[in-house]
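Handing you this structure, nothing more for now.
Below is a slice of the complex: some chains, not all, each in place.
We call the chains A and B, going by the order they appear; numbering starts again at 1 in every chain.
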Amino acid sequence: MQSQISIRTSGQGLYEFTGEAVEFVSESGVVEGLLTVFVRHTSCSLLVQENADPDVCRDLNEFFARIAPENMSWLRHTMEGPDDMPAHIKSALTQVSLSIPVANGRPLLGTWQGVYLFEHRRAPHQRKIVLHVSG
Amino acid sequence: MQSQISIRTSGQGLYEFTGEAVEFVSESGVVEGLLTVFVRHTSCSLLVQENADPDVCRDLNEFFARIAPENMSWLRHTMEGPDDMPAHIKSALTQVSLSIPVANGRPLLGTWQGVYLFEHRRAPHQRKIVLHVSG
């Protein structure tokens, strides 16, 4: 079973959609199987991260802003704006797909694990994510 | 078929569990299919890496210690210890899930590929990993 969800972003940072993923698996009726999450873009990405303290997400966003800053003078791909090539780099450093086993009709996430879209562009975007479950 | 294994860690570094993954696939009876490995934590992660020279694992651990050091003064999430937020960052830079095709009843790893848990915390931890195979 497959479904596509859309997430509206408003700037760089992590956007949690654990609830949508859990609901999708529940509605699929799959009791034991595999959930796959795939993002259809190359300037945002996916992460499983801690959803307890919001400072974890802020620090992650800050780390990636520092490791791939906008002012790298050697960049060639600059025509889509100063935040575009750093966005591709941050995407390469994180995930485009996640695979999460399902048991008892739920993704087997750990206690503190949340599923996030990681937006790397400054401008608002509508991001498409494909959810797939097999069982 | 699913199974959960537990790995006891004693500090930062790579812990190989290729043997457990191969044995799980063998016992499942799946001849051709897909093995998925998922770690249920956000301060350790997964890697497929070379298992020939142990210096590869040491150098990998050292690289991540240098790219996400404990003394980053701008970090906000510090209440769980100086090694906790760097652990989340190292986890984001590596993998939470791995998908490995299975043929002839074995994961199709290359000659030098081993499957590792990458522990990012200093204190000993009991880490839970889910193995899932479909065929």
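Operating definition for what follows: a residue touches a chain if its C-beta (ideal position, glycine included) is under 8 Å from a C-beta of that chain, and two chains touch if they have at least 3 such contacts.
What you see is a predicted model; the values in this text were computed from it and never measured.
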{"item": "Given 2 visible subunits, total identical subunits the whole complex contains", "value": "3"}
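Operating definition for what follows: only the chains that are shown with their structure count from here on.
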{"item": "Separation of subunit A from subunit B, taking each centre as the mean of its C-alpha atoms, in whole Å", "value": "20"}
{"item": "Interfacial residue positions of subunit A with respect to subunit B in the complex", "value": "32-34, 47-50, 53, 55-56, 58-60, 62-63, 67, 93-95, 98-101, 103, 108-110, 112-113, 134"}
{"item": "Subunit B to subunit A touching residues, read off their complex", "value": "2, 34, 36, 38, 40-43, 67-68, 72, 74-77, 79, 85, 88-89, 91-93, 95-99, 128, 130, 132, 134"}
